[in-house]
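This part shows chain A:
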Amino acid sequence: MTTIFNVWDFLLILLYAIIPLAYIIPFALMAVYAERKISAWIQNRVGPNRTGPIGLFQTTADILKLMQKEDIVANGADKKLFLLAPIVVFIGSYAAYAALPFTSVYIGTNINLGVLYMVAISGFVVAGIIFAGWASDNKYSIMGSLRSAAQLVSYEIPTLFVIISIFAITQQFNLRELSEMQTSNILNWGIFGFDGLGYKRILLIPVLFVLMIILFISTLAEVNRTPFDLPEAESELVAGFHTEYSGMKFALFFLSEYANMFAVSGLVTAFFLGGYQSPFGYLGNLLGLSWLVPIEQVLWFLTKGILLVCVQIWMRWSLPRLRMDQLMRVCWKYLIPIGFVCFIYITIVMYL
Partner candidate 1 sequence: MSNTITKNLKTDEMILNMGPQHPSTHGVLRVELKLDGEKIIEAEPHIGYLHRCFEKHCEALTYPQIIPYVDRLDYLASMNNEFGFVLAVEKLLKIEIPERVEYIRVITGELQRIASHLVALGTFGLDVGAFTPFLFTFRDREKILNLFEITCGARLLYNYHWVGGVSHDLHPDFLRLTKEFIDYFRPKVEELNGLLSYNKIFIERTANIGVIPVDVAINYGVSGPSLRGSGIKWDIRKNDPYSIYNKFDFDIPVGQGLAGTLGDCWDRYFVRVLEIEQSLRILEQAIAQIPEGDVTSAIPKRVKPNEGISYARVENPKGELGFFIVSKGGVQPMRVKVRAPSFVNLSVFPEIAPGHMVSDVVAILGSLDIVLGEIDR
Partner candidate 2 sequence: MKSFEEILELLKSNFSGENDISSSKEGTEDIINVSPSLIKEVSKFLASTEGLEFDSLILLSGVDDENGEKVKQEDESIDITGGTLSVYYHIESVKLVHKLILKVSVERENPVTTSVSSVWGCANWHEREAFDMIGIIFNEHPDLKRILMPYDWEGGYPLRKDYRNPEFYNGMKVPY
């Protein structure tokens, strides 16, 4: 704090902040397109195929249309909160990208509590959704947002169990360090036990599989995807908390949903699937081109994340939706006890 405000620092921070945004928007556009195309394959349909080559510009056109739409604020709505809600939701999902380890070189903020930061920042999304539901002055919205709040808060607990289990093994909250521990080959990935644990890995592997599934399920619930998409269950609550939103505000909700999908996939990847590490060696190391390595790492991270997003899409189009009490039952009666047992088991194994 001795230096005065430095322009270059500021620009650097800005650059760091813009990189995720430059990624989120094209990703969301392509993810929506992928969602529609994959669902079309699953359902024997063609999917979007008119706008641009094989319909690639469909979502771009949709966004352009949404921008031109009239911005409606319902009469009974609480105007300030109503306008604030989509922004808060988007901030929540955007800020999560700050801790995602895209490569060993670039990470938004390399803070030591990266994991906890991601969990904490997802609370923004809850707040935003409650704002949206409350401010809309619509019964469906308020029910959707209440469901969402209950769901998100509940499913943070199994997520945290997984996180402290991993912490017990690695002593790390830093996502980059976590990724660094899974280096060199596929057997060092989190799901196969981390590097340098020796015989304990054999004891840990089955538990780690379970933990990965718990983390995947609970993050699925946190981003409100099928089978946990109750807050926006279209056959019950019309569109849930964003029923009253139109135009660009709706687009922001939409955007943050897809941004969130990738963020949680990134989290699962960083924990269990080697983060940005290649499952085998790097081409850059082989050729002696050290600048190639980070690029490969980005590609690996994106590939793993997008694959998980595809799994989410696949699940959405093949499963029905749970009911509220069943959703809570899955969390409190199954995920949390199993997560707890896994945590105890891991601490015992690590103590040995």
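The definition used in the following text is that contacts are C-beta pairs under 8 Å (C-beta built on N, C-alpha and C of every residue); 3 or more make two chains touch, one makes a residue touch a chain; residues count from 1.
A word on the picks: all candidates are chains of the complex that A comes from, given by their letters.
Note that the structure is a prediction, hence the values are computed from the model and not measured.
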item	value
Touch-positive candidate for chain A in this complex, from 1 or 2	1
In the complex, chain A residues that touch candidate 1	39, 42-45, 139-140, 143, 226-227, 229-230, 233-238, 317-326
